Structure formats: C-alpha cells, structure tokens
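Every protein chain except one is present and positioned as in the full complex.
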Amino acid sequence: MGLLKEKDREKVKKVFEEIEKDVKIVMFTQETECQQCEMTRKLLEEISGLSDKLSLEVHDFVSEAGLAKNYGVDKIPAIVLIGERDYGLHFYGLPSGFEINVLIGDIIDVGKRNPELSKEVTAELAKVDRPVHIQVLVSPT
Amino acid sequence: MASDHITADMVEGSEFPFLVVKYNVSGVPHSVINEKHSIVGAQSDLEFASAILKAIGK
Partner (left out) sequence: MHMGGKTMDFPEFSLDSSFLENAKRLEPDGRYDLLIVGGGPAAMSAAVYAARKMMNVAIITKDFGGQVRETSEIANWLGFQSINAKDLVDMFEEHVKSFDIPLSLGTAITEVKREKDTFKVLTDDGKIYSSQTLILATGKRHSPLNVPGEKELVGKGVAYCATCDAPFFKGKKVVVAGGGNSAFTTAMDLLKVEAQVSLINFIKGWQADAALQEKVKEINKVKFLDYHRVVRIEGKERVMGVVVKDRETEKEERLDTDGVFVEIGLLPNSESFKNLVKLSEQGEVIVDCSCRTNVEGLFGAGDVTTVPHKQIVIAAGEGAKAALSAYNYIINKSLI
C-alpha cells in the first residue's frame, strides 16, 4: 500500500495530465534515513510514477554535499523542482496534510512552465534586482 | 519562477523547530523574506509581491 490513497492517486494522475514539459524532482536525503526522509522519498517515488513527464533523482545530503550546495539545499528532507532551469523552489520537510496540494500544484506549474501569475504581479516582480530568499513556514493540518 | 533572483522555500514548521523559534512563529503561514522581514498569514499574490519589493527597499 502506498502513502497516497488509491482515489487520491487517481486524482493526482488526472491533474498531472496538464503537465506539458518534463519536470525533474530532485530529492536530498541521507543514507541513514530519518522517518521524514524515508516518507518523503516514498511519497516522491509514488508521485513521480503518476506521470511520464516526471523524473525523480535522489541524492545524499552528506556524500553529495557539493551538489546540495549547488541546489541551495541546507537541510533535509529537501525537494527541489527543476523545469528548464533551477527556479530555486525548495520544499523542506514531508509535505503532509494540506501541503501536499502545494507540492502537486507547483509540479504542475513547473510542468506548464507557467506560474500563472497576473500581469500586475509579474510586473512588480520584474522590479526585483537582487537576491530574495523567501521562506514560508507552514505546519501540516 | 517569475524571477531569477527569487528563491523560495516551503518549510514544515513541525520538522524544523529551530526556524520556528528563530523567526518567532506563532501562527502559520509565516513567511520570512531574506531572513529578516516577516509576513504573517495568507496574502494575495500582489500583496506578497509588494512585500518583497518593500523588503529590498523599493
């Protein structure tokens, strides 16, 4: 039995039909996995299997520290979504509860290569000319 | 995705309590821009964009 319920897997498979381009899901864990890392990895394995446009790469945070640094990953479990480039989009921790929807939604946005922001917001963001690091702390509900 | 300068992390507070303490989080969602500017609660896309600009002094 997977982590997702059968009917949820079906739902996700259906919405993944909107994905147009390849999405690479990169995950960082470590050899002696803590529960969160193991769960996250299993979840990603399940999710990436629901669309042939998704691929999953699992890396070790400790032995591949250089790679982790390149992706800007500083804690685990970490999920990075890559489209035609690294957007700097990271998920830290197991996205359970409602958060799973954010991960799925972001995978779709990356897969459509379109974050679906309004013209106004896009215009505002174009004014950003230096590094901005946003961290959104959430808790699984 | 909309800007090359922006990196964004979604962080499960329950798994990284040190961040919850560091940023004095008492309600979620709690967003922090450049480790300094906090925004509590859900925001519209536009409000968030404005907060980002404000945080970088624009």
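To keep things simple, chains are lettered A and B as they appear, and every chain counts its residues starting from 1.
Everything that follows uses one rule, which is that a residue touches a chain if its C-beta (ideal position, glycine included) is under 8 Å from a C-beta of that chain, and two chains touch if they have at least 3 such contacts.
For clarity, every value in this text was computed on a predicted model and none was experimentally measured.
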{"item": "Of A:29, A:51, A:96 or A:135, the one touching the omitted chain in the full complex", "value": "A:96"}
{"item": "Residues in chain A touching the chain absent from view", "value": "3-5, 8, 11-12, 14-15, 18, 34-35, 38-39, 43, 94, 96-98, 100-101, 104-105, 108, 118-120, 140-141"}
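Methods note: only the chains that are shown with their structure count from here on.
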{"item": "Approximate Å spacing (C-alpha centroids) for the pair chain A, chain B", "value": "17"}
{"item": "Residue ranges of chain B in contact with chain A within the complex", "value": "1-3, 5-16, 19-20, 23, 25, 28-35, 45-46, 49-50, 52-53, 55-56, 58"}
{"item": "Touching residues (chain side chain A, partner chain B) in the complex", "value": "36, 72, 75, 83, 87-96, 99, 102-103, 109-110, 114-115, 117-118, 120-122, 124-140"}
